[in-house]
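My questions will all concern the structure given below.
Shown here: the complex without one of its protein chains, the others still in place.
Lettered A and B in written order, each chain numbered from 1.
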Amino acid sequence: MEQLFLILELVGTLAFAASGAITGLKKNMDVFGVCILGLTTAVGGGVIRDLLLGITPPGTFQDPIYAVVALLTSLVLFLPRIRRLLMWDQRLYDLVLLIMDSAGLGIFTVAGIRIAYEHAARPTLFLLVFVGVVTGVGGGVLRDVLAGDTPYIFVKHVYASASLAGALACVVLWPLAGEMAAMLCGSALVVAVRILSAHFRWNLPHAHD
Amino acid sequence: MEQLFLILELVGTLAFAASGAITGLKKNMDVFGVCILGLTTAVGGGVIRDLLLGITPPGTFQDPIYAVVALLTSLVLFLPRIRRLLMWDQRLYDLVLLIMDSAGLGIFTVAGIRIAYEHAARPTLFLLVFVGVVTGVGGGVLRDVLAGDTPYIFVKHVYASASLAGALACVVLWPLAGEMAAMLCGSALVVAVRILSAHFRWNLPHAHD
Partner (left out) sequence: MEQLFLILELVGTLAFAASGAITGLKKNMDVFGVCILGLTTAVGGGVIRDLLLGITPPGTFQDPIYAVVALLTSLVLFLPRIRRLLMWDQRLYDLVLLIMDSAGLGIFTVAGIRIAYEHAARPTLFLLVFVGVVTGVGGGVLRDVLAGDTPYIFVKHVYASASLAGALACVVLWPLAGEMAAMLCGSALVVAVRILSAHFRWNLPHAHD
């Protein structure tokens, strides 16, 4: 089970780094900027989480496998030939990336909650849920602030909400069903809400509706 | 006296959350975005302060009353009917919000200084004043960076300066007049400078004047 989580985390890291690198490529940044955005998107949420929990230096510096995966992903996507190869079928590429990104959002959210449980002396409901969501969406917010875009959580409907739903489920189930079941259900709920909302184009209410 | 401070902090939380939620509503964000901006504006300054002082997890997660007030304020303002009711007299609404926001700025500034005194091993003048001002204005800066606006402290003249004046007064009076008198004078000075400058349209000098 732990190994499944590790694999899913690496899949999510890859997808998050890809979204950061693509942002940099669209803005015609040089190879350095593309790598910074890929790295920030992939590990930024975890770094904010660790700072909030007082884990210093943040875990990603002690165990740099995620950072290495993120940098390699960015470098590979920087090569025009590989990029064209990967995107030769744009619809398939979008679908694969949606699934990988959803898996990443789900696993990062529940992994954040587990780390909050391990490190917080008094883990309140609010702390656990907030830390879970920040781990899931924080990297993307950093990417957008650095790139000068409006943070996607204000634009991509039902993205952070998917993380929030899964975080709530995970925190509620934790004492009832145990750690593993709570993490599985929480991340599955994130993936389901995220993919269903992308397919059916769900929207949250706007004030001007 | 402690209870007066608690009430003033809740008043400030309400005003700060309202300013964040209104920012989100003006940008036509969905209910999730409006709540994030309201929450960030209300508790963001305190979170930055706690990270600087090494208080992890930040206090707002251990004692979520301010976060709850901020989220409720954002949700209530999201409802069109209530918003119209509150704003039926725009000038009265602006005046009430100015007073509440000033009270919040004043009380957050001196509350930040008190927490810095409690937690810093060697509280220098610079640390105390900086932490006080960051507690007062940090949430609004986060709001503007997330919403893609120029941070208001560079635009709204004599806003951060009011916090700075009160912080200096509070830190200077602390050893002379005691904690309570220093906090009262400091926050009163913030409120006075803020409201007078809004009324008389005071400006700080610009280089091109």
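The criterion applied here is as follows: a contact is a pair of C-beta atoms (placed from the backbone, for glycine too) under 8 Å apart; a residue touches a chain by one contact, two chains touch by 3 or more.
Quantities reported herein were computed from a predicted structural model and do not represent experimental measurements.
Interface note: of B:Met29, B:Met100 or B:Ala160, the residue touching the hidden chain in the full complex is B:Ala160. In the complete complex, the residue from B:Arg81, B:Arg122 or B:His199 that touches the missing chain is B:Arg122. Although one chain is not displayed, chain A still touches it through residues 24-25, 27-34, 36, 47, 51, 54, 56-58, 61-62, 64, 67, 78, 80, 83, 145-148. Although one chain is not displayed, its contacts with chain B can still be listed: residues 51-54, 116, 120, 122, 124-127, 130-131, 141, 145, 150-151, 153-154, 157, 160-161, 164, 203-208.
Operating definition for what follows: only the chains that are shown with their structure count from here on.
Our note on geometry: chain A versus chain B, Cα centroid distance of 31 Å, whole angstroms.
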